[in-house]
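Before anything else, here's the structure in question.
In this view, the complex is presented without one of its protein chains, the others remaining in place.
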Amino acid sequence: MSPRLAPLKIEARREIPRGLLYATPLLAVALTVVAGFFIFLAMGYDPFLSLYHFFVSPLLSFYGWSELMVKAAPLILIGVGLAVGFRANVWNIGAEGQLTVGAITGGVVALAVWGEEPVWILPVMCLAGIGGGMAYAAIPAFLKTRFGVNEILTSLMLTYVATLFLSTLVYGPLKDPMGFNFPQSRMFGDAALLPLLLEGTRLHLGTGIAVAIAVAGWVMMTFTIVGFQVRVLGQAPQAARFAGFSSTRIVWFCLLLSGGLAGLAGTFEVAGPIGQLIPSISPGYGFTAIIVAFLGRLHPLGIILSGLLMALSYIGGETAQVEVGLPQAVTGVFQGLLLFFLLASDFLVRYRLRFRPTVAAAASSQPAE
Amino acid sequence: MSTGGSAPRLEVPRLEVRGVSKRFPGVLANDRVDFAVAPGEIHALLGENGAGKSTLVKIIYGVLGPDEGEIFWNGEAVSVADPHAARALGIGMVFQHFSLFEAMTVLENVALGMDRAEDMTALAQRVREISEAYGLPLDPERDVYTLSVGERQRIEIVRCLLQNPKLLIMDEPTSVLTPQEVERLFETLRQLAAEGVSILYISHKLQEIKALCDRATILRGGKVVAACDPKAETAKSMAQMMIGAELKTVTRRSGGALGEARLAVEGLTLASEAVHGTDLKNVSFAVKAGEVFGIAGVAGNGQNELLMALSGERLADHETVVRIDGTAVGRSDAGRRRRLGLCAVPEERNGHAAVPGMSLVENAVLSGHHRMALLSHLFIRAGAAARFAAEIVRAFDVRTPGTGVAAGSLSGGNLQKFVVGREILQKPKVLVVSQPTWGVDAGAAATIHQALADLATEGVAVVVVSQDLDELLAITDRLAVINVGVLSSAMVTAEASVEEIGLLMGGVHGLDGSVPGEEASHVA
Partner (left out) sequence: MTPDAIALVLLTVISAATPLLFAALGELVVEKSGVLNLGVEGMMILGAVAAFAVAVTTGSGSLGVLAGAAAGTALAFVFGVLTLTLAANQVATGLALTIFGLGLSSLIGAGYVGIPVSPLAKLAVPGVSDLPLIGPLIFGHDALVYLSIAAVAAVAWFLKKSRAGMILRAVGESDISAHSIGYDVIAVRYRAVLFGGAMAGLGGAFLSLSYTPLWAEGMTAGRGWIALALVVFASWRPWRLLAGAYLFGGVTIAQLYTQGAGGLGIPSQVMSMLPYLATILVLTIIAAGPWKGRLNAPACLGKPFRPST
């Protein structure tokens, strides 16, 4: 009877179902594993063996778990900061640059007192790292709030600048005079290295701090007016203004917070697993943390889990490289795929798919007004 | 096109709708609707906001597909797959919210409404011809954002007329026009009907329908509840059919005001921050305790800018430009103004007055945390916030399954009751409300009007910004008219004439309207 009967009807949901919101990341992970199966198959590797070494074998040893937590620390730290910004529609995608600057400022403090072993050095390094990351994030914050320059492009451009700056330093003024001309600084003194949580591993204090900060982030976002302001600005900027929340202050807050945490992560990397300044501090933690934030649903506690999962993608990539000879680039492919699947599965969260009732059924089921 | 307006009614209807139903999540917008329009007839589709009128005409025009039902065109069943198909049949539509492109020219806007590529020079010539023939002056080369609302509507009408429509659908065309512009539009429509064009006229304004239409179909809750000859009915009888109940009237003590000015605005000049917005120019007025002050005007003449300047969302140049109970607040943000007692309800509920994705409790915190003590240092007092939200829901009869549901899941009328109630329960000293009853049903409108009147009785200064002149005439003590960012001097409502207000709404130059260049110069 009706001229246009589509079998499937797509309706926008008026309310987001919580269960589905937190279940879809699992769906995305499952789909990524399935896609990985076919990618390995297409590349001529044994898919079962590859998947096993990618996702399972790193988790079979105690050392594997400890490495997982080492890699998860920067991802969680940065992811929590970015998630707060993303909630407010502040798109800091230059965390990699802020991490690099934080590594530099923290590292410079360590190198400045090289040869001495002052007890205050670690806290000062951390503060320097946070300050460095904040100062670097302040550039896009200033340009955005003062002139309305898009923070996506500026924060990203600054990442390239930071990497080049680090390179300038380790090839130049900070180069180890006894280092056979290798582009790296002196090794930090013992007092400037993060204490290990477990002997025989690289698991350091930074992981514990990252988890503590994620919990603090959750408290802030859920129970305080600060988190409320951030959420309102992101969902309805006009309503934020109506309520008297200053968008300028929130933008500054988000960028300084995410920049500071990225800077702290940078200091943790050089004071933890690396122990000196080298040209490349991070295998893209600042970018991967973007995926971590989304996969954790921009929820600080979710980010702890997604940070561990993305850390697995690094370690799994390394293991699979050693065991089956997979190129390490597989890690990046997996990370991208995971974000694709997550964004696609979001559709299920925001829209309801319904098969239309038949015409006869519809006619006999008129709801009462 | 000269069959004459008094064609016999027994012929095959030009358009007939049979058993059309349309369902949206949570609402049955059209429920087995039947009606027919004869050639050359001006047919009213009458109903309250939310009665399903707009949904129905979107189905006829092919923007939406019906869930059930059939459409007959000149007696033959047709399927209107999309607006192209509708136009191919000879159906033209002027939307309530114009389907125009601000940054493009009039000519481009017209060309986009045509289904084939046209030679632009020839098209410009035809636009000039049509606009001349029907008294709709337009300059094809102008950018749309420089035009007044009335001129924009002309683009829509000319765009339709270029396709020689047999049926012209007008969706609430007069809500954006001054009374004088309305009269001119009616002349154009009568001329078209006399040429044999059928007109489907959607409105909830009874006087207009009595003045213009040959027949009326009345919708309520998505169903056809009556059909009548408007000329044989009274406005009151049609209103009862439309609402389904007796109209309540607002009761309040009459009498003058009333103490010192609680809200005083002096020389407020503010550039709009919207790309195509209206700047405020030297706006001054004062509202005393116990007074309801109205601000009338056609949409887009600076009402939003004024509301934001009062609420503190935009700051004035000097602190003394705005005063609350004598305290200068022109440079103070919305938070300080609220603490001093100025509460506001902006026009747009979703995304401005409320955050659709947040719960009612969170939305209560949104503007209530200043005056309702909902914070303890940085922490939100969850219990107090929940109690405040529950109190709003109870006092203003907000229909909702609970206070934990998202604001966006409420119907428009219920959300309006919530946001108005949220401000009223904060016991403001000054309340600024924009479009207080926009989109709510008559019962809720009466509740809100009564609440505003009660507030005034308690000594609050109330400012009502509305495009609905009838509403302002009914509930205000004094009113002023805003036009292109300039506020007229205030007049006592009981002594004001609609004629005079209409002239002010049109502005001095805009009244004639035959010189588009002049009109636009205020807007640009």
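The first chain written gets the first letter, and so on, giving A and B; residue counts start at 1 in each chain.
Definition applied: a residue touches a chain if its C-beta (ideal position, glycine included) is under 8 Å from a C-beta of that chain, and two chains touch if they have at least 3 such contacts.
These numbers were taken from a predicted model, which means no experiment stands behind them.
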{"item": "Candidate in contact with the missing chain, chosen from A:V33, A:L49, A:L127 or A:V161", "value": "A:V161"}
{"item": "Contacting the left-out chain in the complete assembly, out of A:I93, A:A137 or A:I250", "value": "A:I93"}
{"item": "Sole residue of B:G50, B:G69, B:P83 or B:P356 that reaches the chain not shown, by the stated touch rule", "value": "B:P83"}
{"item": "Touch criterion as defined above, residue of B:V12, B:A77 or B:L112 at the omitted chain", "value": "B:L112"}
{"item": "Hidden partner interface residues of chain B, rising order", "value": "62-65, 82-84, 86-87, 95, 97-104, 108, 111-113, 115, 117, 275"}
{"item": "Touch list for chain A against the chain that is not drawn", "value": "6, 9-10, 12, 91, 93, 143, 146-150, 152-154, 156-158, 160-161, 164-165, 167-168, 171-172, 287-288, 290-291, 294, 327, 329-337, 339-340, 343-344, 346-347, 350-351"}
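Just so we're on the same page, only the chains that are shown with their structure count from here on.
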{"item": "Chain centre separation in whole Å, for chain B relative to chain A (CA means)", "value": "45"}
{"item": "Contact footprint of chain B on chain A as seen in their complex", "value": "1-4, 6, 11-16, 223-226, 228, 231-232, 235-236, 238-239, 241-244, 246, 352, 356, 359, 362-363, 366-367, 369"}
{"item": "Residue ranges of chain B in contact with chain A within the complex", "value": "21, 23-26, 28, 31, 65-70, 79-81, 221-223, 308, 311-313, 333-338, 344, 346, 348, 351-358, 362, 365-367, 369-370, 375, 378-380, 382, 405-406, 408-409"}
